[in-house]
Structures are given as C-alpha cells and as structure tokens.
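The complex appears here without one of its protein chains, the remainder shown in place.
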Amino acid sequence: MSMQPAGVFAQSYVRDMAIFRTWKQGAALGFFVLALLLVPTILGPRYVAIANIMLITSVVVLGLQITTGLAGQVNLGQAAFMGMGAYTAAALSSGQQWPFLVTVPLAGLVAALFGAIFGLAAVRIRGFYLALTTIAAQFIFVFAILNLPASWTGAAQGLRVETASVFGFVFNTDNRMYFLILAITAIMTVGAYGIARSRHGRAFVAVRDDDLAAGFTGVNVVRAKATAFFVGAFYAGVGGALWAYYIRFVAVDQFSLFNSVYYMGMVIVGGLGSMAGAFVGVFLIRAAQEILTSVGPSVADIFPALGSSVVFASVNIILGAAIALMLILEPRGVMHRFNILKRAFRLWPYPH
Amino acid sequence: MIQLIEYALNGALLGLLYALIAMGFVVIYRASKVFNFAQGELVVVGAFLVWFFTLDLGLPLYVGFALALIGAAIFGLIIEPLLFRRLVGQSTFSMVMVTIGLLILLRGLVLVIFGPSVRPFPDLISTAPITFGDITLNRGLAYGGIFTILLAIGVSLYFSRTRPGLRMTVVAEDHQIAQSMGISVRRSIAYAWGMGMVLSTLGAVFYLNGKSVTFLVAEIGFAALPVALLAGLESVGGLIPAGIIVGVAQGLAAGYIDPVVGGSFSAVFPYLVMVIILFLRPSGLFGWRIVERV
Amino acid sequence: GGGDEDSGGDAGAGGTTYNQAWLVDFSGPYADVYNELQAAREATNEWWNETVGSEIGVQLAGEPYDHRYDAAQVASLWPGILSELEPIMAMGVGGPDVAALQQRLPQDQVPLLMNTAGYGYAWSADQWVFNPRATYAHEATGFVDWFKEDRGLDRPVRVAMISSEAAPAYVDIVDGMEAFAEDFPDMAEVVAVEFADVQPAALNSQVSRIVDAEADVIIIQTNTTQAVVTKQALESLGVEIPIMLSSHNSLQATGAAAGGIEELEGDYESYGFVVPAAQEGTAYDFYQMLVEDYGLEAEWTVPTVQGIAHQLYANRTVEHAVEMVGAENLTGQAMYDALLDVELTAEDLFEFLPPLDWTEEAPFPTSGLTTSIGTIEDGEYARAELDHEIPELEKW
Amino acid sequence: MVAGPGARPGGALTEGASGSAPSTESSGGPGGSPLLELSNVEVTYSGVILVLKGINIIVPERGCVALLGPNGAGKSTTLKAVSGVLKTEEGLVSAGQVRFAGERIDTLAAERTVRRGILHVMEGRKVLEHMTVEQNLVAGGHLQRSRDAKESLELTYEYFPRLADLRGRTSGYLSGGEQQMLVIGRALMARPKLMMIDEPSLGLAPLMVEEIFSILHRLRQEDLALVIVEQNTAAALALADYGYVLDNGRIVLDGTAESLRSNEDIREFYLGLGATGERKSFRDIKHYRRRKRWLG
C-alpha cells in the first residue's frame, strides 16, 4: 500500500516513519490547515454551521475508525457513547458549573468507561454477535438516562448546557465555536494518528487481522479489545461534549441507533482503518445530506406538481442509493481507491 | 397465577412473532453470510404489498395475499443484481454495509410510493380473540406462533436435507470456497433475499393482522434482533426456543418489573437476556461456533 | 427559493418580501400528518399574501425544511436556514425543533412559532418559542376535567396512560399527568402507566393490566399505531374503555387506520384548536374558500386545521408587527415583540384558535387555556365540547 | 544417509508419464490436442500490480503439467487466472486469453468454470470449517446426481481411509494434513475434467505424500487432466509429462518432464543434486545460495 514517491529514500528511520515524508506533503497539509482556518472568512455562516457539525461528527467517527477500522470491533453503540459524553458535559457544565476544559476530557472518560464495558464483552463475544451486542448500549443508555434521578440527567426533560468558555473567552457564536471545535478536532486527529502508529495501534490491527496470532505475539487480546473500545468511546464522548456545547441542549433522542448506523456508514465509505478516511466519509455523507436537504426546497419550487413531501422523501432514496453505490463501486472505501490511484500514478507509465 | 400464565403466554406469542421476523434475517444470513440491517424495511415492503393487493386494489383477500407473496419474492430476487452482484468476492463486511444503504433507500421508496399515511391492514385472520377460561390470546399472533414453529422446522430441513440448502450453507461458510466448488454465490444471495422477503411478508401478516401499517413498522426489525442472536445467526430451528425465551422474559418484565421501576425496562430486558446468554454461549444457542485453530 | 438576499427584504410586486422557515416532517414518524398540514400552510399563506399582504405592503415566502423529526437534523439545518433565508420567524412542528433551537433562538433573534402543544421540559421563562396551545399534558388534563363533569363522577377520574420512552415528549406527557393527579387528587388518579413500543405488535397484556386497574379512560398521545393496537386489544378482551387521542393521532386518522371511524365510537380527542367535526361554521367556510380559490388539496381534518391555524396566527402577527414597526422594518425581534404584544380575537383567526395571550414566563399561554374535545357519536364525528377551560397546572 | 522424499528421483513414480509428443524446444509446449491453453496471459492485481507478464501454457487432454518456481513467482496466480477465482481477489486477466476446450473462459465467473469441468484446489487448505468431513465431501459432489455422488463418496473414502475415520469430525478442527486430504478428497467428489492442485503435498507426512501421488497417478488413468503446482519437484516431474518454470511472472524454462529432470539448473536448484548426482546435506550448506534469477 505505502509505495513511496520515486526518488524518496528515507535517510533515517525517523524520516521513514514520519506521516509526511516530503516537503510537498508538508506544504499540502499547511495549505489545508490554512484553508480550514479561513472557512469562516471565505464561506458564509451556513457553511460554518455545516463545518461545525462535520467536525464534531468527524471526532466521533475517528473514534469509530479506531474501534472498528483498526481493531475490527464493529460498534453500533457509538451514538450512545457520544450521548454519554454529551450528558456528562451537560450535567457538569450546567449543574456543577465546571469549565469547558475540564468537562470535555471528563466527558470523554465517562464515555470511554461505558465503552470499555462492551470491549470486555469481547472476552467472550465476537464478530457480528459482538456488533449487535453493542446495540444494547443504545437501549441501556436511553433507559439509564430516562430512569436515573432527574436531577442528574434531566430524565425526559433533557439538559441545558452553558456556553463554552475558555479562560473567560465565551464561545457564543457559530464562528467562535468553529475555532474551538476545529482546535479540538485537530488535537484528536493528531492523537488518532499517534495511537494508530504506536504499539497500541499495531496491536489493534493485529487483533483485527488475527486475534489468535496476536495472543501468541504477546498482545493481551482482551485488553486490546477493551482498550480499542475505550479509545473509540473516548472520542465519541469528546464529540458528544462538543455537540452539547454547540447545540446547548441534550436529550436522549439526539443519540439514536440510526446515528450509530450512519457513523458506521461513514467509516466504510471513507475506508476502514484510514484516519483520513474518517474525514472523507463524514464529508461525503454529510455533504450529500446537506445538498439534498437544501436542494430539496428548490426542486419542490421548480416542480410543484411533485409536492414537497415527495421531494423530501426522495432524499432518502438518493442518499440510500448513494451510500450503496459508493460501496458497490469501492467496497474498501474512498481512501483505498485514492491510495491505489496514487500508486498507479507513481508507477505510470510503467505498470510493473 | 392466571396473570402470570397470561403474561408468559402473550409474551411467548410475541416472541414467536419476533422469531418469524428474525427468520428473515437468519435465512438471508444462513444463505449468504450477509447480515441484513434492512430487515425491518423488508417487513414494511411486504406489508405494503399486502395492503396494495388487497385493500387498495380491492382484490379478494386471498388472491391479493397470494399476489403479494409473489410480488415479495420478485422484489427479493431483484435485490441481488441491483446491490450485490458487483460485491461478490469482496468482504462480506461491505455487503453488510450495503444493507445500510438499502435500509435508507427502501424507507424513501416506501414513502414515495405508498405515502406516509397509516393504512389499515386487512384481517386475513379473524381478529376475534382465542380464550381459554380467563386467558385471552390474540388470534393472529396465536396462529402466527403455530405457523412459525412449523415453518422453522420446514426451513431447517430445507437447509439440512436439500441440495439447494446445502449449497446455501456452503456460501454461508465462505464465498470464495463456494465459487471454487462451482456454487453460484450470486444465485444463493438472490434466493436468500427472495426467501427473506417472503418470510418478512408472512411476518407482516401475522404482525399487523387487523391493525394498521405505516413505514414506521420497520422498528420490529431491531426488536426481533435479540431473538436472531440468541438462536445463533445460522440456526433457523433455534429461533423457536430463542423467541420464546425473549418473549416470555419481555412479557414478564413488562408485567412485573416495569410497574416497579416506572419505565420501560421491558424494552432493555431482551437485550440483557441476550448479552447474558451470549456470555455463556458466544454463538447463541445453536449458531456455528467460531473455529479457533492454529 | 423565494428568499431575499438583502436583510430587510426587497420591495416586490405586493410589497416587501419576508421569509418564514417551515419545518416539516416528511420522512419521520409524523410524516402521515404533514402532507395536509403543509398544504394548508401554503394555501393559507397564499390567501394572506393576496388579500392582506398586498394591502399592507408585505409578502411572506415560506420554505419547507424536512427535519425528519430529528433534533440532530434540525440542529444542523438551522444555521443554514438562518443564513440562507434570513427568516423573520420559524414555524416548528414538534419536539425536536424545540429541543434543538430553544437555547439559541434568543441569540439568533428569530422566534419559533409552533403548531404543536408544548412540553413540560420546555417550560421556562424568556423563551423565543411560542406554542399556541398548552402542553399535551394540559390538553389531557383539560379533557379529564371535562370527562369528570360529563360523566358526573363524584370521585377522581381513574386515568390510564399508554406511552413510550422513545421520545422525551412522550414521557413528558406522563409526567405532566402524574403531576396533575398529585396536585388535584380529587380530579384524577393515574391508575396505570404502560410504556410500550411505538409500533407494538400487541398490547393485550398492557391493556389487561389497565382493565384490571379499572381505568375510566385511556390516554394515548403518542401515535396512531398505539391507538389502533390498543383498540384491538380492548376489542379482543371484550372491554369498552374510552380512549383519548391527541391532534397528531386524531379520531379521523386512527379511524382511517382502524378501518372506519365508527370503530372509535365513544372515544375522544382533545387539543387546543377547533375540532373539524362539523362541516359548517366560520372555520369551515374559510377552509372551503381555500379549497375553492387557492387549490388547497387537503381534507377537512385535524392536520389541515392545524396548518391553517398555524399560518393564520403567524401571518396575523405579521400584520401586528407591521403596525408596530412598519412594512419595511420587519425583523425577528419585531416578530418577537409582536407575538408578545398581539391580541388576536377568535374572529381574526376565523375561529380556528381561541384567543391567546402569551407572557414571557412560558412558551405557551399560562392562563385562560382551553381545549376542544371531539368524539364519535352514533358513528359520526362530533364536537363534544369547544374551548373547555383547563385547570391551572404547576410546572412539573 | 537418510534421504527424504524430496530428494528421491522420480523412479518409482514414473509409470504415469504419458507418451505425448515430447518437445525439446522451450517454446513448444506439450503436444496433444490442447484442453487448456493460456496465451500471453497477463494478470494485474488491484488494477496496478502486474503479476503475470505474458504466460503461455498448454495442457493437453489427459495431460499433466507441472508448474515450478520460487515463492512469489506467480504459480498460484496462474491457476487462479484459469479458475476465475482471481476475480474475487481484485485480480484481472488484463491481457491474453485462457481457453478451455476451445472456448474462452477468462471472463467466466469462477463457478461457471467449475461447471465446465475445471476444479481448482486452492492453497491454504480451504475447508468448510463448520461442516463435518462428510458434509464437506457431499458438498463437493453437489453437481452430480445423487447416485453418482454416493459412488464418489465411497471412492473417496477408499482413496483416503483416514477421511472415513474422521467423517463425523468438524473439519475446522482437523490437523493440517487431515485438512489437506479433505480438500483434495472434496475436489475428487466433483469428478472434474481438469484438476488444478496448488501444492498437493503441502503439510503431508511422507507416507501420505506417496499416497497422494499414487492417487494422482491413478486419476491420470481415468481421463483426468492435471495441473499441479508443487515444490516437491521430483515427485511432480515424475507425475507430469511437461513442466514450466516460472519466475517473476514469466515462464523462464519449459520442457518435457524428462528434459527438465536432466536440466542442469533444475537438478541443482530444484532437485538439489550436485554434478555427481549426490545430494548435499542441509547441515553443510554454509552460505545462503545466491538465488538463481532466470532471465529467460
């Protein structure tokens, strides 16, 4: 997979291991970051809002990329884990008035612990059975929130959330939230790459590819699976906290099983195991949704005969078909196709 | 005591309905190794076909019903060329994920074609209850229960005793091996979905008899899930005990636990039962054990 | 779309155009309701633009946005709506709108006018959310109050509830009723609460518990399916207990799904606007006019009424706002002020809604609340009571 | 000195060598009317990795061809290109043709090639792991009429008495060698016209290796054409009429079994025989061999 650009010979292992191996790659990243920073200035508020949701979703999906993409543990409880984080942040910020910088990691941690329980189930339960067991997380989450003391969780009422503020600076507009979310997403992304290329990331992949052999090489398989869930749910929790601060209200129905299914879809469309793929998947599916919902009204205007209800219902058809189509055309995800293209380009014109 | 029996019986019947819906899953999984997330949607499509051919077109009930079953089978068969043909040979994981796309797509299709209204569903079975002394049972569910048991036996025999069943079993083991043995994975997948659709339509009939249908009926898919897992994803016969266990557990939880906790513990309970049993038997009651060998 | 690019709107044929954002559920759990509701909004708006709007120099353009009844979807749609449409008000249709927007509206300065009833959890002061009805729990308690009178009971009404934990709003309804029973022990006693699936296969056990609890009435404000399945269970148990429905699972809708309205003989519905039972009266005439002159394609049903009421209220408020600030200066803030200030009579609203008076203390009027009750009598849809006064509830 | 079977020249096993016209030129291919013919076959994986670079192979009716070559040469890929299994691994016959009994088959799906009579025993002991040994075998005969299938089953048990002992065992738990017998047995159940076996002796005990090869010899008597990929070169060349040596995706040497057996390079690198015909001890090899790169 990782064929290097011609003429690049690593002089040291450090360089060989670096994510960006040429100055061009580094520069590309620089431009990308710059572009991200300029989003609010160049694009309108509508796009900032979309970007906010996309970035939050990306954090959640990055986590899923670790649990499912790297460690191979299909997880349909990610929305529930996200909900745990959101509720933690909400409860601590409004009830206890704890500051953003404390609640966010705590939200991650609470979600992570909840997630690790399902990882431990992996001691015995595997494959699809495990995947579907994680659906239980969803039901348990809803039941717990609704039936725990209302003073903690707001029960059916949901919880209000204070505006995020860091050292007195209040993030009370979409634009401000954008930078906050971007910063945290950046940290989480760097972290995801760090974990992925560390011994832990390798152990995750080992467990995914062959958990028996992983055991023989000294990897504690149960622990690795639990850790994968822990880390993945941590990301969900942090994403949930961001969500809470952005929407400023949490309720159980914001974190539905359907969302978990969508997150899985994003991971797959982007490409299993690829951190960049997490972003690609989120971007493609979210963009499709956004385009369809915003084009919908205009279509309804142009063809009033169709009736807007038909137009909107068709959105599902198009979205479903698009997801199916992307998978049919590239079952291993967009990033896989991208890598192949890259490789073909490097070899061109000598298919070797 | 009577109450206990009634809860248990009603629960068991509901569990058997779940088993019938889950049979759709299992048959598809058992014949193609594709875990179908869109199972609930298949039930909806089946239900609307029945509604369309009976009440909407106004055909005689059983004629309409027969046409609906044929329609369902055809619908199931065309899913393979549309969605899976190009994916044969790819990891089954991608096929499973395609069913997520299918789920969303079918939801839209049903909305556009049949509309969002709640439609009446025909009484294919009398809605008069069955009563034994103090116990009353829903007739549709009771007949459904019996039917499910018979059907499960038949379908199990199909898989274990017939050639096509054997071929499907091989496909469920491994697509590549199946192909290298001359078994058409594509055909197996197509038949599996055809059968799955017919089963889902039958499920819809017992589920909705005399009630109403909307696209939201799809929720039953996830409610039936614990039954499929408990049985073991490859086991058709196991659906019967699994359905009864889940149903009775849920019925009793609704009767005795929910009033105490004041919430719907009965919605979570089947999942808890499932997780506990999976801990003891990681491949469900009768599913294929994962072969661990080096 | 018909949106204007410059804030403040631009002067078109009939005057300055302003935008309204219509939230709709076309593919979520209440999709069955929104076809007619949305058609009614559109026709009403068209009527208003032609007759009233053009006189006062304002045209209103609405854009529908499908939120699938999903708070996450609303949350991600909203900022786009804000910037693309620059609406002077948003017209919401359910719990998710409130959940996702309630916190941010004061900052966005766009009022959200709902057409659904309110929720206990949204009951707080200084809201930019306005429900023209009380909460669902209020509407149910109003019914219970009426029911007690109607039956001449000298004991509290024994109330059973079938609901679900699938959405906070469903649970809230139960909480509200329980709070009511606690505050008015002589009025109501909640004898059974059954949380069930939203698409249940059977409710026999649940209903038999309700029967054992000797309930006088079963309140089902969740959805049509639960109502239909409850009816079936009651039938199969051979018992007759009246059920009370809400606006989104009305007698008509449940009747249609159950195979005929006569199936619901003796059952009720309760909500805070006119019951479309009689094909006569001011409201009906207005509806007829929309059908004939504005091509409204919708039956005379609860969702249609709901849509017309919603749009009428919104547009009448615009009229008031124009009086306050002038046709050129409509903004979200102006609409907010107008909503708090306006006093609409039943005539202004063609008797679709009773007169309402908002204060800043809650997102719905807290005093002088009423509910209307529909029923099936001798196989006919009928109005049992119009504008029955709702007892005053404490926040729960 | 103890000699393993790997070093044993084919002597005892040569009775199967057919009389098809030997061709000494390396481009000729075996004689006889061709049953299977690969002409200029190129294979690419994932659309970019070119693995076979123009392969020409001919298998005559009832003939037996051996493919030899180092690891990664493309032997398994060649078989996959014929059977169509390649398509399920993101591989593609990107140029050239594969013909079977005169018809092009490179575009056929794997299951269709089986129906034409080609059976590919893949490497990696692919048993149907949750099924019993007997179920595996029965599944192998799924294309036959049930009476024939029953007969084949008897015959297979006769060939592999060990499998008869194991018939009720879950095949996933069998030992490596037992699984290897099972996949070959399962292939026999299908009664193909052409059988392609990837490393039949892999993981088999010496006695079993002899067994397998004598079974293959017997099969050759029964109208079966064979392609084998085999590292046990001596046994392979004893069984086959013709051999091809692949390296790096190209055929670098081919010829009749006899001519290959006497080829110097083959003797040295595949049979391990020195100029004197005496085999060197593995313990005495002091330097890693410089791998011979065939640059044909």
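Order of writing sets the labels: A, B, C and D. Residues in every chain begin at 1.
Here is the rule we use: contacts are C-beta pairs under 8 Å (C-beta built on N, C-alpha and C of every residue); 3 or more make two chains touch, one makes a residue touch a chain.
Keep this in mind: contacts and distances are computed from a predicted model.
**Student:** From the list "Hydrogenase maturation protein HypD", "Peptide/nickel transport system permease protein", "Amino acid/amide ABC transporter ATP-binding protein 1, HAAT family" or "NADH-quinone oxidoreductase subunit J", give the UniProt name belonging to the chain omitted from this structure.
**Tutor:** For the chain missing from the view, the UniProt record says "Amino acid/amide ABC transporter ATP-binding protein 1, HAAT family".
**Student:** Which displayed chains does the hidden chain touch?
**Tutor:** Looking at the complete complex, the unshown chain comes into contact with A, B, D.
**Student:** Thinking of the whole complex, not just what is shown, which of D:T113, D:S171 or D:T233 touches the missing chain?
**Tutor:** Going through D:T113, D:S171 or D:T233 one by one, D:T233 is the residue touching the chain not shown.
**Student:** Considering the whole complex, which of D:L35, D:A110 or D:L202 touches the chain not shown?
**Tutor:** Of the candidates D:L35, D:A110 or D:L202, D:L202 is in touch with the missing chain.
**Student:** I'm checking contacts with the chain that's been left out. Which of D:E111, D:E178, D:D241 or D:D254 qualifies?
**Tutor:** Of the candidates D:E111, D:E178, D:D241 or D:D254, D:E178 is in touch with the missing chain.
**Student:** Even though one chain is hidden, which residues of chain B still touch it in the full complex?
**Tutor:** Touching the missing chain: residues 294.
**Student:** In the full complex, which bits of chain D touch the chain not displayed? Write them out.
**Tutor:** Considering the whole complex, chain D reaches the absent chain at 2-7, 12, 45, 49, 68-73, 76, 123-125, 162, 169, 173-178, 180-181, 199, 202-210, 231, 233, 269-272, 279, 281-283, 285-289, 291-292.
**Student:** On chain A, where is the contact patch with the chain that was removed from view?
**Tutor:** 1-4, 12-14, 16-17, 190-191, 193-195, 197-203, 205-206, 208-210, 212-221, 227, 231, 273
In this text, only the chains that are shown with their structure count from here on.
**Student:** Just to be sure I understand the contacts, which chains border both chain B and chain A?
**Tutor:** Expected: C, D.
**Student:** With centres defined as the mean of C-alpha atoms, identify the chain lying farthest from chain A.
**Tutor:** The most distant chain relative to chain A turns out to be D.
**Student:** Quick one: chain C and chain D, Cα centre-to-centre, how many Å?
**Tutor:** The computed centroid separation for chain C versus chain D comes out at 75 Å.
**Student:** Can you give the whole-Å distance between the Cα centres of chain B and chain C?
**Tutor:** Computed value for the inter-centroid distance: 36 Å.
**Student:** Where in chain C do residues touch two or more other chains at once?
**Tutor:** Expected reply: 26-27, 31, 34-35, 165.
**Student:** Which residues of chain A are in contact with two or more other chains?
**Tutor:** 143, 146, 309, 313, 315-316
**Student:** Go through the chains and record each pair that touches.
**Tutor:** So the chains that touch one another pair up as A-B, A-C, A-D, B-C, B-D.
**Student:** Going by the contact rule set out above, which residues of chain C touch chain B in the complex?
**Tutor:** Those residues of chain C that touch chain B are 26-27, 29, 31-32, 34-35, 164-165, 193-199, 201-202, 204-206, 208-209, 223-225, 228-229, 232-233, 235-238, 253, 256-259.
**Student:** For chain A, which residues are in contact with chain B within the complex?
**Tutor:** Residues 121, 124-129, 132-133, 135-136, 139-140, 143, 146-147, 212-213, 216, 257, 261, 264-265, 268, 272, 309-310, 313-325, 327-329, 331-332.
**Student:** Name, in rising order, each residue of chain D that touches chain B in their complex.
**Tutor:** For this pair, the touching residues of chain D are 83-85, 87-89, 109-111, 114-115, 119-120, 122, 126, 128-131, 135, 138-140, 142-143, 170, 172-173, 186, 190.
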